[in-house]
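First up is the structure itself, then whatever we jot down about it.
Removed: one protein chain of the complex. Kept in place: all other protein chains.
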């Protein structure tokens, strides 16, 4: 059987804008349609929830990597709930478990995930990033950091990056 | 949608006996037939691999909670690979992510998982335990520790414990 | 400069008996008098607190490896507070950071530490263990598990084990 690819979708939680949430929903939907798994931080708000909702509504499998020691605060759109009990250190597990990372919006938690992903030598796709964010992570991450302007472009980039896994 | 139940199967790795591996295979198979997910430590040997093989061969979903920082040492029977990068501390994540734990054989890693499960207030089923192991964990875990002698008995106990999740 | 040796003292928290707490105090005191650091789980009760109190009252340095994400629940006898934020997974850090482990009483958290210590190939000294505990851990840990009946015997064993670090 082929590898089950896992695409991590990262972005702000409670501070996510409606536009970021809509984009995350569309990304989850597109990821599901490719047969990939959508992985997020698993909480019940923001980009995490929107991406899982888009994926689950379209028949995709979703994984939530939860910070707490129970699943009581998980999003209902997280089908598989990984209960880590290690707080924000769970960000590293979300990064390491994803074959490719897609970033939609920016906040402190998201920034820690992107930085850890660069350190772990993962490919990261920023979807419609602001200039400052892109410049900063390009500077510390060089070729590992890509940009997409549409969901379609994002999926094409993911396919390209997944091809190395044969 | 109903909760996707996750059953953790714990036991020795490289030191597992053929009997323990066969029992783990049968447990994975029975768990899959109930529609539950089989979760293990994800490595390519022992009770972990046997349980996932039994589950996967029978159409079940399997999750491997891996200790390393890549999936290069994962069992091919782990469908979803959670790459933690936190070594043996991943034992706690395996425990917290499981609704019920099934123990098949005993070794140091397994003992740490049972102890953490008792602390996390999880229900633990020992399948055909030796006397010493059972006495020790009964002493520190009291009512949280149950025993089964057959796969059938194990599944009945799991059903009973899962009923609290409504 | 010589290595700063760290001795982990493990045992029950709120369920510790007065005898266990008194023994832990005496162990912390004796560890301090040897110039070693006393390391515990850092909370404000049980064997953890008693060992650190014995050490600190006698001029010893103490380290508390705390489970929460702040030091608000630390024992006042923890001089250096390592705030892990990873819950019971911090037990592994307490084990890995100790050159030798001393166990005083038994509970679920303590059992997880002893099991992880066996897995990490550490030397463990049980002080006045009950028969069941000793038999169980001897079975899964063989030569790594020793026994002492007095504080004096414990210190002698520690010296012996530390000699490998040159």
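Note that the chains are named A, B and C in the order they appear, and that numbering of residues resets to 1 at the start of each chain.
As a working rule, a residue touches a chain if its C-beta (ideal position, glycine included) is under 8 Å from a C-beta of that chain, and two chains touch if they have at least 3 such contacts.
In this text, all values refer to a predicted model and were calculated from it rather than measured experimentally.
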| item | value |
| --- | --- |
| Chain not shown: contacting residue from C:22, C:120 or C:162 | C:120 |
| Residue of C:4, C:17 or C:150 in touch with the missing chain, whole complex considered | C:4 |
| Per the touch definition above, residue among C:22, C:44 or C:82 touching the missing chain | C:82 |
| Per the touch definition above, residue among A:89, A:102 or A:155 touching the missing chain | A:89 |
| Residues of chain C in contact with the chain not shown | 4, 6, 37, 63, 65, 69-70, 79-86, 89, 92-93, 96-97, 120 |
| On chain A, residues whose C-beta touches the chain left out of the figure | 86-89, 91-93, 106-112, 114-116, 118-120, 132-133, 135-136, 139-141 |
| Residues of chain B (touch criterion as defined above) contacting the omitted chain | 69, 85-89 |
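Just so it is clear, only the chains that are shown with their structure count from here on.
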| item | value |
| --- | --- |
| Whole-Å separation of chain centres (CA-atom averages), chain A against chain B | 28 |
| Euclidean distance of C-alpha centroids - chain A vs chain C, Å | 40 |
| Per-residue multi-chain contacts in chain C, two or more chains | 86-89 |
